Structures are given as C-alpha cells and as structure tokens.
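Of the protein chains in this complex, one is absent; all others appear in place.
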Amino acid sequence: MNDKNRQIHAFAARAVFVIVLLLIWEYVAKSGMMGEKSELIFPSLEAIGDAFIRNFIQGYAGISLWVYIGNSMKLLLEGLLIGVVLAFLLSGLSMVSKIFYDICNLVISVFDLLPGVALLPVVIIIFGVKPGVIVFLVVHAVLWPMSRNVLDGFLAVPQIYVEAGMNMGLKGASLLWGVYFPAATSYIVSGLKVGWARAWRGLLSAEMIFGVASCPGIGLFINQMRTNMNNAEMYATLVVIIMIGLVVQYGVLSPIEKCTVKKWGMSR
Amino acid sequence: MTKEKNYILEVNNLSKIFDADTEQEKDVLKDVSLKVDRNEFLCMLGPSGCGKTTLLRCIAGFESYKGSVTVNGVERTKPGTDRIMVFQDFNQLFPWKTVEKNIQYPLKLQGIRDKQELKQRTEEVLQKVKLSGQEKYYPYQLSGGMKQRVAIAKALALKPEIILMDEPFAALDAMTRNELQSELLRISMEEKCTFIFITHNIQEAIVLGTRIVVLAEGGRIVVDEKNAIARPVTPASEGYGETWERLHSALYQ
Partner (left out) sequence: MKNKILKTMAVCMMAVLLAGCGSSDQAKETSGGQKEAGQEQNADGEAATLNLAYQYGVAYAPLSIVKEQELIEKAYEEATGKKVTVTWNQMSSGADINTGISAGSIDAGFMGAAPAITGVTKGVGYKIFTNLSGQEHGLMTNDANIKSFDDLIGSSNQIALVNIGSIQHILLAMALENAGYDPHALDANIVAMAHPDGMAALESGNASCHLTSNPYIFKERQEENLHEIMDVTQAWGIDDSFIVGVASETMHDNDPDLYQALCSAIEKAVNYINDNQEEAAKITCEFDGNSEQEELEYIQKSKYTIETSNLFELASFMARTEFIESAPESYEALVFDNVSGN
C-alpha cells in the first residue's frame, strides 16, 4: 500500500517535472527570446513533433531513421557484448594472478582517461576503415568503466563467502563463477549501467566524426541534420536517443536489478 | 600405524607466525599438537588472542602453517568438504541463493545430481534444525538464529567427517543461544560426526562438550579433560560447579 503510494508519487513528480520542462521549452521557443531566427535554432514542440514523424517517414537521403537506428544498435550491441565479456575476462584474470591484477589496474586507469575519439587515427590504421572501428570505440567506452566496477566488486566480496566457497571445494575458475560473480552482482549491475551509458554516448560521438556511408548510424544522421540546419529534425533525433536510453534503462537494466540484487536483499 | 587410525584428526607440531620477519612478528600458535577421537564433541575454550580461531582455520585449511594436519591419517593442507566450517558471522550463507539452494549447492558440487535425493537430504537436515518449510526463503528474510540453523543444516547435509564451529552462537541473544545449544546437543548425539567447537563461554563448553580443552597464549594446552558430567547438563547437574570453577581458573590464571 505504502509502496504503491510512493510509486504514484514518484510517477507524478516525474510527470510534473517533464511537463514543466516542456512548457519552459515551448515558452522560450514561442517568445522569440532566442532572437529573430528562433524557429530555426530553437524550434517549437510542434515543429519537433512533425520532424519526429518526418524522420521516420522521409529520413535522410531516402533512408528512414529506422535504418540508421538499426545500424547503430547492431554496432552498439556488438561492442557492448564484446566489452562486457572482455571486462569479465580482465577482472576475472586479475583475481587469479597478482601480476595481471597490477598490470590490469594500470591499464584501466590509463585507458579510462582516453577519449575514444582521440584514438581514432590509431584505430583506423590498425583496424582499417570499416564499421568495426565504431565497434572498437564502443568496446573502449564500455570496457574500462565496466572492468573497474567488476574488479571493485570482486575486491569487495566478503572473505567469508570466499572461504565458504573454498570449503565446498570451489577453487580457481569455479570459485570465480560460483562466488565472486554472484557476490559482486550489485557492482556488475552498476557497471552495466555506467557501461551502457558510456557505450551509447561513445557510439554517437564516434559516428558523428567517423561515418561509414554503407552502414550509416544515428550519429551520422544527427550530424547531417546539423549540417543542413535541420534543427527540428536534430532535436527530434535526440528525443529518439533519449527514448532508446529510457527503454534500455527501464526495460532491461531495471528488470535485471529487480531479479537479482533487489530480490536477494543486497540492495534496496 | 593402526594406532594412528583411531584418531579422526591429528594436529602435529602446528606453528603459525603472523607478520613473519617484521617487527610485529608474533607466534600465534607454537608447536600445538592435538588428537581428536571419532565422534568426539571437542569444546575449545580460551581467552581472546590465544589462537583458538587461528587453530580452527588452520585445521579447515584456510591458513598456511608449519606442522601437519591429518584427517583419518591423510594429510590435509587445503580446504575440503571433509571439514566443514560454521562461522560466527550470520552472513555465511550466499545471499543470492534460497535456503534450499544454499544447502543443495555444495551437494551438487559433490556430484549429487538426482533431484529426489537433493530434495530428500534438504528436508532431512532442515527438519533436524527445525526449519522445515522454510526452503524458499532468501537469507535476508531470516533472523540471525535461523541463519545459523541453516548454516548447521548445510554442514550436516554434506555428511563431513568433522564440523568446525567458530563461536557460532556468540552473536545471538541469550534465549536463542540456549535454544540452539540444546538443538546442537541433540543433533550431536544423533549424528555420527565429530565436532570441534570454539567458545569463550564456559557454560556452553560444559553443556555441549564431551571433551574440553583450554588454550592459553600461543595455543598452549593447559587443560584437556573428558567431560564426565551426565548429559543433559544443567547448572544443577552434579559436578557442574567444580568443573566450572576449574575451567574458570584455568582460563583466567
């Protein structure tokens, strides 16, 4: 009962917040506050709504936004998957070998600081000019924060679980899989959240400066709309990006959280 | 050779040094030797810092040491399911598994795959600790006493040679503690299993132990005697007072 009340409250608060934000936007757009060319750089909600539909029907260069989204998602999922698997591998190996841990720790600290886009020239030379470059940049965006989280999670596993596991005859990989992974779930989930957001942003910024025309993505679409001064379309695409982000947050990440750490009483 | 086989556990000249080769170097255990008979309930009393927990952890295989630990005449250096540890900390169950799964997981690791057998063993041990019907709960939904019961059930299900208990009831309130003591006493009398039980509570040692050992600094054994008081022991039992006094003076000498 109380819980339900809280949910309604939370929903109402969010709804009010969003509506107020939209009203402010509309007021700024309509008031001419942004100068004479207001409708060009600060389009009204109606214009953005129209552009939203136009993006999917007409798209750019005769290709609907759906196709761009599809291409981006494909590269994103590929990169995300590789990144997550590598992160598990890196942090797993770090727990097994002290030397590997020391090296890994340094590598994570160093590479996490490098913006993926700055690596582009090197990546192009190594990987060539193909969508794989984008995948690489997504992997780069996910891998380090994710590894850091998983590693921190492993280090925070209470000794007693490890000893209980060893007592049952677990060791090496089976101990990692049977104790460390489940015990670090809350860290892994928060790593996934950070990793997902970084991957999504990394993908878009990579696509905005490195575009393979045979596999055009959302970033390229946004850049095109910007180049052509189609700001309403650009904002509409940003809305699409936000919507995809929300779908992943509430459709994928929250359920994962609900049936793991929340169910186990490891997080409220 | 045959003489040695009589002992389920032998600890020979076990030494453990903390912070070796530093200024804080400390001999936690110095040349400790101990022989335990099959089906004994050995209570180990000792003041804080006497090394009793370290000794138990060495036996469990969690620590490295000098000397040897043999179970059934075979030397053990790594943890194994023949010596199951029950910790003092309530949070020794895996929070991501239900009560049932916590009990069944180590069994599965032992190669028991048959669902029927798993289920039957779980029911059996839960009944022993009086937790029948609580299979589906997650640990966070249980009280401290219930968690310790599950931990004991989990240990029993594995049918180990020795159950090592490190003050498992020390963090419980007095009522639950008494309750669990009598449960454990009943179980220990029913089971064919050896117990090594660490406590700093003299009453607990007298109630539970068939043999009582008092350790002093460095793991030196100052008392090692059979508990002759007829079971079940209450403070009114004959000989309780003298035993208590004797152990108390050995502890605080």
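The letters A and B name the chains in turn, as written, and every chain counts its residues from 1.
Note that a residue touches a chain if its C-beta (ideal position, glycine included) is under 8 Å from a C-beta of that chain, and two chains touch if they have at least 3 such contacts.
A quick note: this is a predicted structure, and the numbers were derived from the prediction, not measured.
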Which displayed chains the unshown chain touches: A
Residue among A:Leu23, A:Val85, A:Ala173 or A:Ile209 that touches the chain left out of view: A:Ile209
Residue, one of A:Val28, A:Val67 or A:Leu120, that touches the chain absent here: A:Leu120
Per the touch definition above, residue among A:Asn228, A:Gln249 or A:Ser267 touching the missing chain: A:Asn228
In chain A, positions touching the absent partner: 34-37, 40-41, 61, 120-121, 124-125, 127-129, 209-214, 216, 220, 223-224, 226-229, 231
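As a working rule, only the chains that are shown with their structure count from here on.
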Rounded Å distance, chain A centre to chain B centre (Cα mean): 49
Interface residues, chain A side, partner chain B - complex: 158, 160-161, 163-164, 166-171, 174, 178-179, 182-183, 185, 260, 263-266
Touching residues on chain B, where the partner in the complex is chain A: 60-62, 78-81, 83-85, 87, 89, 91-92, 94-96, 105-106, 109-110, 138-141
